[in-house]
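Other chains of the complex are left out, but the ones given are in their true place.
Labels for the chains are A, B and C, by order of writing; each one numbers its residues from 1.
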Amino acid sequence: MSDDVRKILEKVQAGELSVDEALLAVKKEPFADLGYAKVDLHRKTRNGAAEVIYGAGKTAEQITGILDTLRAAGEKTILVTRISPETARIIGEEHPLTYHEIPRLGIVGELPRKDGCGTIVVAAAGTSDMPVAEEAALTAEAYGNEVIRLYDVGVAGLHRLLSHLDEVMGANVIIAIAGMEGALASVIGGLADCPVIAVPTSVGYGASFGGLSALLSMLNSCASGVSVVNIDNGFGAGFLASRINHMGTKR
Amino acid sequence: MSDDVRKILEKVQAGELSVDEALLAVKKEPFADLGYAKVDLHRKTRNGAAEVIYGAGKTAEQITGILDTLRAAGEKTILVTRISPETARIIGEEHPLTYHEIPRLGIVGELPRKDGCGTIVVAAAGTSDMPVAEEAALTAEAYGNEVIRLYDVGVAGLHRLLSHLDEVMGANVIIAIAGMEGALASVIGGLADCPVIAVPTSVGYGASFGGLSALLSMLNSCASGVSVVNIDNGFGAGFLASRINHMGTKR
Amino acid sequence: MSDDVRKILEKVQAGELSVDEALLAVKKEPFADLGYAKVDLHRKTRNGAAEVIYGAGKTAEQITGILDTLRAAGEKTILVTRISPETARIIGEEHPLTYHEIPRLGIVGELPRKDGCGTIVVAAAGTSDMPVAEEAALTAEAYGNEVIRLYDVGVAGLHRLLSHLDEVMGANVIIAIAGMEGALASVIGGLADCPVIAVPTSVGYGASFGGLSALLSMLNSCASGVSVVNIDNGFGAGFLASRINHMGTKR
């Protein structure tokens, strides 16, 4: 942002811009205002290779409108998270959307080439954690990463995880996904020497309290190198993993 | 208890006891009333080989009084839990008390011979969990069990636990003790095929919320065969482990 | 597991296995990977006489697939928990499933012979606790135990429980099931001298907070010998009770 301010100031200095025009320019919105949403048109430059629409609570029409704006602005890959098959169908009439049922996630446009530094391992404790795991994995892929999926590797059957020790120890970033007691994050955190992003899920019943148990467990992980995102936040984990996996590449 | 009732009834039938005497007998307290406590004198028969005094919130004088009563009634081994060194010192002037500083636990009298079926493994995740672990281990020993201690085997360094796989897989009962994220119980539950008693501890800070995190984690364990006792309840775990470890012996 | 490693090492020593083959063997999965699940084929040996599929969140097709694998591997008795009547009907077309409506639980195959040491008493406080109680009781039966059911024996009418004192005092293991204030576990814990597994249920309203009240009550039980499993976890209680009830038999 400081670059933009500098450019505006230089134009004022050069007499190309009046003070009032400059003030206006500083305020001029780097987003399109659709009424129901302010669509950020500069985020790509700022945040990476793709754009995302959080679909929950938006109508198919609103999503279509946002997609119109983003694609007109040149976005090549756009994730639409948490949409129903029906919403996906309506959007698909106007935009080239590939819909993934398990994570209820659509991808508009083509996937970018894989330009991350290493692989991202997405490890999930149980079958029921797959919607969150797929949201994370597809997000990571949509941002240009090589992804290895390790599903149903919960700690109650440790040999299932240990049989994939090579993938775990060779990963550049690991996303550890678990509901119930969330122990997977600690065990992986103890085995691996790369950043581990823990995603608690709302899978479970009774004293899992909608993911609270896994969340607290992961926050208290005795393994170093583990951090946590919100319950069921597969997208957030995939996005952050991609950002870390591109560390050596962007600068 | 039905035996006692039967005996009383038989005496009534035999005319040895009037109805009013019988009513009184049914009510007659199988405990000594010290005012501040009703000391159960039959519990040994009912519950096992030792007696316990929960020391927290009792004065040295009160504990001494209860000990007087119990020892007069013939108790050979009496645990006194959660007492300060100073309280232990005062009690020790009247009774043969061995005091263990880490778990703040005293044992009055001699330890019984080890008559359990197998070994009880007491596994603790970290050094700070030792007070609870020792309370559990000493309790199990006071009730006549062979105990193996595995301390500092938290899942963040899985190899520390795996290097003791033999002990874990050879145990008759395992007590898994952990604070923070409490993952140890699930990992052990997945490895072992004996009953696992999980004890959450209040060790930790921040989002451990005084042991709540470990407690929820253990309750949600995805491993079968795991049950949970109260936070920091080493005595309860040791007592239950002993009861299970004597299953084949008592009946 | 150490036995397997030893065998592999002996083959390497004998020249029957190359180092790379050995490494592979260590990693070779003792489970069948169905994509959506890793089906453990050795668990029977490790855990007892039956196998279980947690049905919640799985489709009838997925469950059928897992059943195919397990039965092909020789499993005689397989529990399928928490499935709807409709799911049960679909599964039943391919597998010999007996469906129990109250606990929403299916059993595939024949029940094993009762080879436990004693009886398991399943005591439930109220009529509404029956789904959890039946899940526990049927699980215990599926793992080869004699089960006595004591339903509607909540402490508000103490005479109902006391009229079954013989069963309570003669049990080898007791499962105490209650929602609301969960006091049944403490009262039974005080009466019995065998291990008591407490199962809080989500039965209740208002300040029962989905079973939290009963859960906390049971964790704080002033009776020794009581441990707790997750809210509504009838299966876990039945499984653990069976494990304890087979203590003298397996080793």
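We take it that contacts are C-beta pairs under 8 Å (C-beta built on N, C-alpha and C of every residue); 3 or more make two chains touch, one makes a residue touch a chain.
Values in this document were obtained by computation on a predicted structure and should not be read as measured data.
All protein chains share one sequence; of the complete assembly in this entry, 3 are displayed, while the total copy number is 8.
Everything that follows uses one rule, which is that only the chains that are shown with their structure count from here on.
Put simply, the chain closest to the centre of the protein, by Cα centroids, is C. Same-residue interface: chain B and chain C share over half of the residue numbers found at their contact. Distance between Cα centroids is largest for the pairing of chain A with B. If each chain is reduced to the centroid of its CA atoms, chain A and chain C end up 38 Å from each other. Work out the mean CA point of chain B and of chain C, and you get 25 Å between them. The residues of chain B that reach two or more other chains are 219-220, 224, listed in rising order.
Remark: chain C residues 1-2, 46-48, 52, 117-118, 165-166, 169, 172, 191, 193-195, 197, 215, 219-220, 224-231, 235-237, 239-240, 243-244, 247-248, 251 touch chain B in the complex. Interface residues of chain A facing chain C in the complex, by the touch rule stated above, are 127-128, 130, 151-153, 157, 159-160, 162-163, 165, 203, 205-208. Of all residues in chain A, only 125-126, 154-158, 180-183, 185-187, 189-191, 204, 206-209, 212-214, 216-224 touch chain B in the complex they form.
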